[in-house]
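Scroll down for the structure; my scribbles are underneath it.
Here the complex is missing one protein chain, while the rest keep their positions.
Showing subunit A:
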């Protein structure tokens, strides 16, 4: 690869050496710097520069630093040619050169930095909760995991207790993000002036930094600045490294940390950042901080965040967009310094995000960051995120960019506890006001005219009469005078009480039906007992009240229902033996009110494992059981929770071990491998469609030690809006707790039943396709027997007309659903984004996380339908095409030897590489693992997509040492996923939202082992691991960290202890995606590969 072209100066030296590196890596600069800056805290490896970075080089390369303006979304300040917008961002940033300093000032408002934060948090915390209260109602989260305790998180930093992950985690970085900040900042702060300068100078550097979005960007700024000035220097110089390391926290992870150098500067910034962000919004008030505190917060974030931004501006040509350019040395890639490579940096500070500012949409903070949204017209990015935050006016522009236009919709996403609850609006009998033509719901972008007597629909453009009782005069600004009092006119998301016409029948009760495999295997592996115990514990978490109904059945080669009616002395077991043609054994009494059967249920759950303990039936009639349970639920609909342990081998929908067949016939197997990832036939699909029709949602808990053909089974949950949980290989010892917590979250999380969702778009754009876990019977709507806060639906869009430059394009997601308490509601989220004709604007406003989520989901969708190699190529090509487009149209200035990455998408290659190495796209994965992966990905929310492919890794052996430095962040900075960061005497924790691996190096100190795991040598590690808390700081910290992660991920995580030299160690290292593996390139190699491809396209 050596892209010879790499103008860069020194390329040669192997990246690895820090110092040397510096030179080599010209490329990374931008990021690095910033990152570094930020980095202090941030994990962001990107900057990596730490090591030596070649900062310098880059700068050069990046000439075009883009006028920051770009970002500035809305109003572009006239300033630079290219991006008007930019200015703002830039501005702030730049100035900061001296980041810290600068920022602070601006934000005078800021409260005290870090320290402050914490306190606020707590303080606020309380309020928030309460505030949140309302919503909590429905959604109160209880802490999921918290295993036993499950303290209500909300209350005291709830987060702590794993509970409701939802909020907690906030991602750090965001700090900067706040768009508002940007807006505000730039201008006011006089930043503007600076910006200009920045531009000039910074061009190169700037890009890297902060996402424009934040105005706040102080961080960004700083970074950018950094480049320009100080930052650069720092980064560039080897010192950074050293510095970084020194940097307190990071010391451990040199690389990431790098920023340190900068860090010092940064660190301050950090706080600043917060503030900054804060300030914009009136900061102090913001609760966000609170959260942060929990997290580590304040500090670091910036780096990462910052880096990205600036890019936009790019004027077509010159104005440098924020990019990251890496010169791949001519010498060849080899020269690249890994540490300069763009890396993910996490920041722990909380970002405040106003969805609109100055009547312009604010680009959202990264999905993985922790942020607090203030809904000022657009819906929170939690509910809808668009892959690009500006909408291309024409289809040509879009295809030129090679990016895709899609929305990720998560209609019931968990809000941050500090956010205002969604307002509920009741229009009474008449129901919400809607456009009479397209049926769009009233929203802040409907324009009232003619003294308020009529309004123009922002979707179809039709002019409607205002209903008489909804009439209101307009104020001088052309808005209705009551606009600010009416949530539906000033908020991006509101919830309407549905009137009668939205109901086909009475809202359904909350029905939970548990179906448990009791076949021989399930019994013997303890899966049945685990399921029963989990259910038993969860019973008390089900919604209270007469509307909650439960039912239970078990099955092996027959299906056993239980009559739980209170009048009976004991439960009555009813067996349905005909598994070819099933039926329900009772019309009523199989599903009864929870209040009526609690006692029977407890007795039953207790006795099931013993009752079947001698069961010798190995067959399992999964399909029949599910169907029979469905028949029992048919009248009401509801949730069917199935615990399955073996391959269904009898009755309708029985399956065969085709995996084995595939293996035995390798030649055919190779060619047709992907067929194993398709459902074997349509039986289950047909059933599932029927289930969906009757509002039955199936969740599947697979507790197995063998192949179960998830590809076929998963069709049922996927079609009915459910989810697959996969415990493989199931261990009664270590998985029981996870099973319980998963189940608990499943029933407790905010959710709705019998839902229908539709997305409407402004004229010119239309929905092309929905994808996710649902059933689609008509093209425009998505039927969701159940939907919960963790389900995301990808909505791909297409142009059917041109859009007007300067206009806005709106998207509205309407979800009609029934709450667990039996209220019929319509949640309406509206997002209005500016339209643009500028390619550079598209790149600048690209949302990396969302884009990548789409790429990932599409890849997952395609896996079953074609050879794996093809899917892998497609993923890489998608990445190349985008970068190529950028290179060709937005970064022409730079030398062909450089790999130039748009700032906003600079991590795309890394993610793409990680994707190629993920379970789903690996060639050596187990079929079931891959099927599960595909299924897991399908409804996966954006914030979890990144960690899935690029897990978070932290060092835990040094927790003690870091204590002082990271006082308010529970989770230490993450380490890049490269084995060079793993030392033999360290213990590392790696998590991807699902699994959590704890790797114990071979020469870890014995006392550490003793403290953490209660063992005295590595050899004692067993493969069934339960995390216990011992009475020492280290152990407490580890537990705190794990709990925090659980909370963030809304998942209990499967814990596994790994050690070098056995399969567990191999598994751990298989997550080191930046490493070279027998079947995959290292990160550097991959970049070079990409670079070459782009080069070849250029010519």
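What we mean here is this: a residue touches a chain if its C-beta (ideal position, glycine included) is under 8 Å from a C-beta of that chain, and two chains touch if they have at least 3 such contacts; residues count from 1.
Following the convention adopted for this analysis, contacts and distances are computed from a predicted model.
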item: Absent chain [UniProt protein name; select from "ATPase V0 complex subunit d protein", "Adaptor related protein complex 1 subunit sigma 3b", "Protein transport protein SEC23" or "Septin"]; value: "Protein transport protein SEC23"
item: Touch criterion as defined above, residue of A:443, A:615, A:645 or A:720 at the omitted chain; value: A:615
item: Option touching the unshown chain, where A:456, A:483, A:574 or A:893 are the choices; value: A:574
item: Omitted-chain contact residue, chosen from A:349, A:493, A:528 or A:650; value: A:650
item: Given A:557, A:876 or A:912, the one touching the chain that is not displayed; value: A:557
item: Where the unshown chain meets subunit A, residue by residue; value: 556-558, 560-561, 567-578, 581, 583, 585-589, 604, 607, 610-611, 613-619, 650
